[in-house]
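The complex is shown incomplete by one protein chain, all other protein chains being positioned as in the whole.
Up next, chain A:
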Amino acid sequence: MVTADEIESLIQTNIGDIHKIQIEDVSGGCGSMFNVMIVSDKFKGLMRLKQHKLVHQALGDKMKELHALTLKLYTEEQYQKTVSESAEAADKSQ
């Protein structure tokens, strides 16, 4: 069983430069399935596969305790883009 705090701590320590991070336990409190969103420029220039592997490595042994992990990874630029795109969409739908 893993906690959201442990995950956040490992990512802050092992990746660093975290602009924004959101972690959600979607296993009903069992600490086995998480949705994780991270915004960091450490992901810049890395292929998606490499970005995900960075997170797996940051979690180290804890990875083995997890049953499932859903990752949404962004660089700061990419994140700003999605924020403004959804703001635009919200405006349009009014």
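Details
Here is the rule we use: a residue touches a chain if its C-beta (ideal position, glycine included) is under 8 Å from a C-beta of that chain, and two chains touch if they have at least 3 such contacts; residues count from 1.
What we mean here is this: contacts and distances are computed from a predicted model.
Per its UniProt record, the hidden chain corresponds to "Glutaredoxin" from the list "Glutaredoxin", "Pyruvate dehydrogenase E1 component subunit alpha", "Exostosin GT47 domain-containing protein" or "DNA-directed RNA polymerase III subunit RPC3".
Only one residue from A:9, A:22, A:70 or A:84 touches the chain missing from this view: A:70. Of the residues in chain A, those that touch the hidden partner chain are 1, 27-28, 30, 32, 48-49, 52-53, 56, 63-64, 67-72.
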